[in-house]
Each structure stands twice: as structure tokens, then as C-alpha cells.
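Left out: one protein chain. Kept in place: all the others.
So that you can tell them apart, the chains are marked A, B, C and D in the order they are listed, and the count of residues begins at 1 in each.
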Amino acid sequence: MQESTFSVIPLLAVLLPWASLLAILAFPKRAERLRLWLCFLGSLATFGVVLSLLPGVLDGNTYTIKLASVVESLEMRLTVDTLGYYFALVVAFLWMLATVYSMSYIDHKHNRFFAFMAMCESFMLGCAFSANMFTYFIFYEMMTFGSYPLIIHEETTMARRAGYKYLVYAIAAGTVLFFAIVAHYFWGDGQLGFGSYGVLSLEFASRAALMTVFFTYLAGFGVKAAIMPLHGWVPDAHPAAPSPASALLSGVILKAGAFGIIRVCFNVFGADLLRELEVYVVMASLACITIVVASVFALTQDNLKRRLAYSSIGQVSYIILGLAMLAHDGALGGVMHLAHHALMKGCLFLCAGVILVKTGKKNISEMAGIGYQLPITMICFSVAALAMMGTPPSVGFVTKWLLGSGSLQAGLPVYIVVLLASALLNAAYFLPIIYIAFFRWEGDEVDEHGERHHPKLVFGKEADHKLVVPVVVLAALVVIVGIWSNVPGFPYSLVSKVVNVIFP
Amino acid sequence: MKKVVALLFIVALAVLLLYVVANMPPMGDPENPTATHVISRYLERAEEETHTENVVTGVILNYRGYDTMGEVTVIFCALAGVLAVLGRERRGVIHAFVDRSEVPSSVIVKTMVRFVVPFIILFSVYTILHGETSPGGGFQGGAIIGGSMIIFTTIFGLYESSRRIPLKVRASLEGAAVMGFFLVGALGLLGGGNFLTYAWPRVARSLQPSLVVWLTVLVEVGVGLGGAMVLISILFAMIREEEEIAPAP
Amino acid sequence: MRLLHNYHYAAAMVLFCVGLYTVIVRRNIIKKLIGLNIMETSVFFFFVSLGYLDGGIAPIHAGAADPARMVNPIPQALILTGIVVAVSVTALALSMVILLYRQYGTLDVDRLMREEEPEAAEGGKEE
Amino acid sequence: MGTALNLVLILLLLATALLAVNARDLLAAVIIFSVYSLIMALMWQRLQAPDLALTEAAVGAGVTTVLFVITIFKTRRREEE
Partner (left out) sequence: MGAWRHFPIFMITLPLLGAVLLPFLGYARERWVPYAALLPLGTSTLLGLLLMGRIPADGFLSYHLGGWEPPFGIEIRLDYVGLFLMLVVCGITFLALVYSRRYIGKEVSGGQRTAYYVLYLLLSGAMLGFVATGDIFNLFVFMEILALSSYALVAITGNRNPVRAAFKYILMGAPSSIMVLLAVGFLYSATGTLNMADLARRIAESGYTEVLIVSYILLVVGFGVKAALFPLHMWLPDAHSIAPSPISALLSGLLVEVCAFALVRITFSVFTLRSSDLVMGTADAVGVAAVAAVLYGGIMAILQKDLKMMIAYSTVSHVGYIFLGITAFTAEGLTGAMYHMLDHGLAKACLFLCAGNFIYLKGYRRIEDLKGAWSQMPWTCFAFALASLSVIGIPPTAGFISKWYLILGNVKGGKWLYAVVLLAGSILAAVYCLRVIYYMFFQAGKEGAWEESWRDAPPAMLAPVWTLSLATLFFGIFSSLLIPSLLKAAAYLL
């Protein structure tokens, strides 16, 4: 990579969330509201700090700071490059919204939830800014364990079981990943850093060795990224966790796995080496299977959050599929989908949270007529759901378009079939929700003449603003980003820089 | 079953060890590694370097004095362990804990023991002090003192013998062996040498021989007294009976 | 035949094995300790034989003793330490035996290890 | 002559060791063990190690035996079935 300037800002961004942790510890229990606002300020400040790097990153600068070194080639280092910055921006933004949302949503054990929220944000930013696989792994593992308390926050039996499952998957994955890193270190000539065109090559190691490294990485990150045989924890964890946590799980934490795979593909192996090793075939087939099968599973779910979780499994595989195309547009679409999906799925989960808070309903079949009770929420939900299907003008459409174009570039139109199938299935499981919410209502409203009426459309009495505002912001962004994707700071402006380098 | 396995294992071990023995240097051969490598220095120069005619004593106290320091620490440790496990009579309440019954034995035996024990002790003092020139030394002398106290205790009982060597004396002398080594070691440091240096570099050469002799005697006496007291204390601790938890055989 | 020449060593090894066998197989803990002592003395015996020199004399400079004929003093010095260590271990082990017998009323190692909970009756068990 | 005596002593050592290990009476076993120690002391004297012979006689045959005897008096004399 090009020479980078020393800067404390990455470290500052990673450390700022801890400030809200300190605030929680420092202020007495009585100042509950003050503490919550301080937490929000903390995440806002973090977002601000991340944002402050934007002009520099757009100019192509990278910033770096060394934390500690184990031995010369093995060090903890934070570096802001374009790709990492892109991920960090998504993280910080979504986290800020989730924090606002949680201030109203979380009703017990605030301290624990917010403390671990802040910790996880810090670790996620650490992941985004990691300069090498070693640092990435360390932050990744800490994030894994830090997110456990978020999942089991409700402490119901279901939550505990989900948490247990999560831990089992995460620990096994961590171990595999650890092995991958050791193998990488060993065969990569002691280099764990990220290079613009990859660092491994067949000069140092045999084909089989590199394949081993790649597949252990894929298996290790694949658990978080919920590639199909490894997805088991996802559908349990999402419904069990509180909604802001589910939004983060789906929007960001799953992406940490996907981001790891992106790093592995772009910066460790490099496109040429992947093409040479022919591993992309496996990646693509796994991704296709996941996309289709997960959508089918989603159809069968009645629990809203569970359906959304299965949808997430499928959607994250879009990223993998995009990478596996090894073509400019495919990669562009895949990586951009990381942010797109975060916006859409974040919005959907937060909507599910609002529904849960206001009506206590979890299952789709109970939601008849809910669109009249919660119009704003459900409109936002519909916007995001339509985007998921790929309706223009929305981010979902951008992704699908780019992926389709990528598959043509790669010369494999079969992917288009998969994409279309997925879009249809998405429609099949999202449209019924919208339909039920707006066009079916239960017989409660039967008047004295025996006629059924619409429930009244009630605006302005929805829910706490802290719940509604993030939902609306996300829904708006789903459209805005879809239309003006090239605004500085929006995905296209950042991702295209990276992809243009790799696929000129 | 377990026995058979153990037996097989032991037989295998024995065969292995005997095989090794068959491949060892022949015993008593002056060409052995043991007889050729380091040893001549000890045999030829021990007398002038350590001022002990008995080379073994020279090796124990001087060349390998650090080992012997470890050795006396081991036995001190054993005493601490025995006392930790079995407990010890406490100061002031000694009589309550000690079995006062006299062992019935004839006057002849008693008189004999009364008569013999001082001589045994005298012999042990000789053994201690002449460790440099003849077989024996601190620990052997200490063990002999211990043995004499055993005889005394078997005849006169614990009460009598613990009156002869009261707790106060034992307690203050038990560490004597280790302390002797530490004292000599520290003095060696003060004298400008390393730990446990007997011939202090800071002292005139002409004085060194007598210095070494005196220090050796100091250590010998320490080891003798300390060893004796430790053995006696262990003995007393094991004999001591606490009636309320006596076994029901 | 080296083995026959080294019969001291061989005897020490046999004694070592006898001791080890006793420690492993005998169930009585005092027997085990006797076995332990046999093991120890056998190793001491081995050491002393190592230092022996054909036609040697004790390493004491008495009169006009010839240093070249003296046996090796090092093993002797080591073994002196060894003996003290052995008696220390024995003393500590025996004191524990006394305590164990007070508490479990048995010297049989199998019964000792079989007894389960500390809440079980204090004092002796019927044999 | 010397070898013969050594051999006899070694045979005695082995015999006493086996006897000590196999005696049903623990007290007898301990006494036989003390005999074993004494023979060992003799052996060492013959191997020109007088210091050790003295020590073994005093410690091995003396102190150790006494410790064993005390223990046996405090516990039981016969092996259990």
C-alpha cells in the first residue's frame, strides 16, 4: 500500500466508545437519563470522529497508528484505508442510530446493555481499522464475546439457548480462524498485512497450502457471515436478542464475517491468485445455495424476526457471490451491498422492534391491520422490504443491477437466474407482510350493523420519537442512497475507488 | 490382574536396567569417566584447599556446601511438615499434651541407660568435631545424639526426656544447621568472595587456613546441633499422644 | 561379561525393582514405605559402587595415604545428602500414616482410597 | 576372598529385602529392614565409604527404624487382609 500518515484519529475512534462506558460507571444510578444521553453522545462523537476522516480518505490518504508489537512482523496496528473506512462508516452510523433506539427500547439492566454496546462498537471499529489479519482477529474475537451479552440480554430461556448456540459456533469458528492465521503466517512468509493486490503468492507456498489457508479462512469467517452450512446460530440469535441488537447483529456483526472474507479475497489473496486457485467456484456455489435455500426457509417462518434473520442469511451471501464473480461490477455490487443491506435490514429490524414494543406481537399472522396502528413504521417497513426485493429506486436495486452486470462480465449468466429467483422469493416472503399489515384486519372493528370497518388511521401516536426517528432515517437513506450513490461518503464513492484498483 | 501388570512392568524395567548395567563402564576401573574427569582435583588438593583430611567432609561442606545447605533445609522442611501434620506441644501447656506414664523397666536397665547415654553423647560430640579428619561429621553426630535420646525416651518416657531437652532449647536450635550455612555464606560475601566462600579473599593469605578450619567447625557444629534437634523434635512429635483422638485398634 | 563384573550395579538395580514393585503392588502403606526405603538405599548403593576403585582406600588423608588410590569421594558426599533426604521423606510420610490411621482406621491403601466423603463416621472402621 | 564376601553380602541384602517386603508382621518387616540397612552399612564400609557406613548405621538402621516402629505402635502391627 502507499505510504500512510501517522494519525491518532483511528485510535481515538476506537477509544471513544469507552468514554460512554466510563460515563456509565461514573454517574450514579439516579442520573439514569443523563447516562443514556452520554452514551448517545459517545456514539455520536465516535461517528463524528470517523466522519472527520472522510475528506482525507477520499483523497486517497491512509492513516496509521501502531498499538503494540509482538515481534517485528506481528504487530497490533490500526490503519485507515478506503475499504476499512467504508466499513467503519457503516458501523459508526448504524451504531449511533441503534443507540438512540435503545435509549427507549431497553427497559432493564441498562448498564449492562449500553456498556457492552459501547465495547462492541469499539471492537467493531477496531476490526474495520485493522492493518493486518492479526489485529483483525484480535478485535474480531473480542467483538464475538462482547456481543454475547447483547444476545442474551432478555435472559429468557430462548435467549440463553440462543446465546449458548452462538458461543458454540463462535468458539469453534474462532479456533478455525486461529488455525487459518497461523497457517497464513507460516506460508505467507511471516506477513499478515493487507496488500492492495494480495500478499500471498504461489512462490512461497504450494497450491494445496494456499487452498488450506483459504478454506480455513472461509470456514472461520463463514460462521459469522452465515454461509449456509454454518448459519445455525443466526435464526436463533436474532429473535432472541432485543431489536436494536438484532439490527446490529444483522446489519454489522454478520458483516464483520463478510468483511473478513472481503479482506481475505482482496487484500490477502488478491483476485489473480483466487482465479489461479479456482476457489471462487466453491465460493460462488456456496453463496448461490445459501441465497436460494435461506429464502425458502424464510418463507416458512411465522416469527417476523426469524423471517428477517433468514433473509439476512441470504442477503449476506450476495456479498460473497459478488466477490466470487471476480469481475469489476460484481465486486462493486457485493461490497456496496455490505452498506446497503445494513441500511435495509437495520430498518426492518428496528420496525420489528417498534411493533413488538407497541403491540407485543411477534408473529406475522397476528399483525393484521397493524399498518393503521403504526402507519409511519409500516410505511418505512414497506420501503425497506420493497428495496430488499430490488425495486428501483432503492439501494437493493443498485446491488442487484451491479451483480447482474457483474455476472455478465464474468461470463456466467447463471448467476442472474439465482438473483432473479432470490428476488422472487424475497417478494414472496415480504409482500405478504405488507399485505397483512395494510389490507387485512381482524373482526374486532365490527360495528352494530355487522359491517367491518377499517381501523382508524392514527398518525402521531405511534411511539416514542427515539424509536421512530432511526427507522425513518434509515428508510429515507434506503431511497436516497439508492438514487445518489456517488455523494461523497456514500458507498459508491468509496467502494469504487477500491474496486477500480483491483479490477481496472 | 493389577499385580500381573505391575510384575510385567517391573520385569521389563529390570531387564532394561540390567541391560544398561551391562553397557556401563566396568566398576572399579581407574579408566572410568568417574575416575578420570573431575576427581583428581578433589583428591590431590582438597587438603590444602579445604583443610580437611577427610576429603568427603571437604566435599560436603566446602566444594558442594550449597548441596548440604539444601540437605539441612530438607530436614528442616521435614520437621516443619511433621509438625504441621501432627502438631506440636505448645509452650506452657507441655504437660497436658505429653504422655507422663513411665515405661516400667528394671532398675538395671535404667541405671545402664543413665550411665551410657552421656557417653554416647560424648562420642557424638567427638564425631561432630572430628569430621575433618576422620569418618563422620555434623549430621552423623546429630543422628547419634538423636539415637541416644531414643534410647533414653524408650526407658524413661517422653515426659522425662522432654524435660531434659525442653521445647525452648529445641525450638531455638532446630534451625541451627541452616543458619550456620547462611552465616558462613553471608560471611563469605562480606569477606569479599562468593556465597559460601570459606577462604575470604579480603583476609591475608596466612590467616586463611585457620579461618577455613574455624568456619568448617562452625558449620559442623551447626549441622550437628540442628540435625540432632530436628530428629529429636520429629521423634517427640510422633510419640506424642493426644488421648482424645487415640485410635481404636 | 560386563554384567557379571558389574554385579554391584546389577544387585542395586534388582533391589531397586524389588522396592518399586513393593511400592506399586503392596497394599499396606507401611510396606510401601519400606519399599520406598529399599529403593532409596539401592540407589545409594549404586552411587557408592560407582565411586569404588579397585584396591582403593577411603578418601582420608591420614598418614601417607596415596591420593591416586583413593576411591571417589563425590558419590559419597552426594549420598550423605541422599540419606538425609530419604529419612526426611520417611519421617513426613510416617507422620501422615499416623494421622491417616487416626482418621480412617486402616493402613490398607485400597480401603483408604475407596472411602468417600469426609462426612463419613470419624474414627475407626471395622476391619 | 573379597569378591566372595561381597557376593555373600549382596545375597544377604537381596534376601533381607525380600523378607522385609514379604513379612506379614509389620514389626518383623521393619526389624528385617533394619538388618538390611546394617548389611548395607557393612557393604559400604567394604566399598571404602566409612562416612556413609556410619551414617547409614545411625540413620538408616537407627532413626528410620525407630520412626517405623513408633508408627507401627501407633497404628497396627499386622497387615490387613
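Methods note: contacts are C-beta pairs under 8 Å (C-beta built on N, C-alpha and C of every residue); 3 or more make two chains touch, one makes a residue touch a chain.
Just so you know, these numbers come straight off a predicted model, no measurement behind them.
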Interface partners of the hidden chain - shown chains only, full complex considered: A, B, C
Candidate in contact with the missing chain, chosen from A:Met158, A:Val182, A:Val281 or A:Val417: A:Val182
Touching the absent chain when the full complex is considered, from A:Pro17, A:Gly174 or A:Pro375: A:Gly174
Residues in chain A touching the chain absent from view: 68-72, 137-138, 141-142, 145, 152, 155, 160, 163-164, 167, 171-172, 174-176, 178-179, 182-183, 185-186
Positions on chain C contacted by the hidden chain, ascending: 16, 20, 23, 29, 32, 36, 39-40, 43, 46-47, 50, 74-75, 78, 81-82, 85, 88-89, 92-93, 96-97, 99-100, 103-104, 109, 112-113, 118
Residues belonging to chain B that touch the chain removed from view: 16-17, 19-20, 23-25, 32-39, 41-42, 62-67, 70-71, 73-74, 76-78, 80-85, 87-88, 90-91, 171-172, 174-175, 178-179, 182, 185, 188-189, 193-199, 201
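The rule we apply is simple: only the chains that are shown with their structure count from here on.
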Chain A-chain D separation of Cα centroids, rounded to whole Å: 79
Centroid spacing, where centroids are CA-atom means, of chain B and chain C in whole angstrom: 17
Set of chain A residues in contact with two or more other chains: none
Numbers and ranges of chain B residues touching at least 2 other chains: 54, 56, 135, 139, 234, 238, 247, 249
Contacting chain pairs - touch in the sense defined above: B-C, B-D, C-D
Residue ranges of chain B touching chain D (in the complex, touch as defined): 54, 56-57, 127, 135-137, 139-140, 143-144, 146-147, 150, 231, 234-235, 238-239, 241, 247, 249
For the chain D and chain B complex, residues of the former touching the latter: 49-51, 53-55, 58-59, 62-63, 66-67, 70-71, 74-76
Complex interface listing, chain C residues touching chain D: 7-8, 11, 14-15, 18-19, 21-22, 26-28, 30-31, 33-35, 37-38, 41, 44-45, 48-49, 51-53, 56-60, 70-71, 76, 79-80, 83-84, 86-87, 90-91, 94, 97-98, 101, 106-108, 111, 127
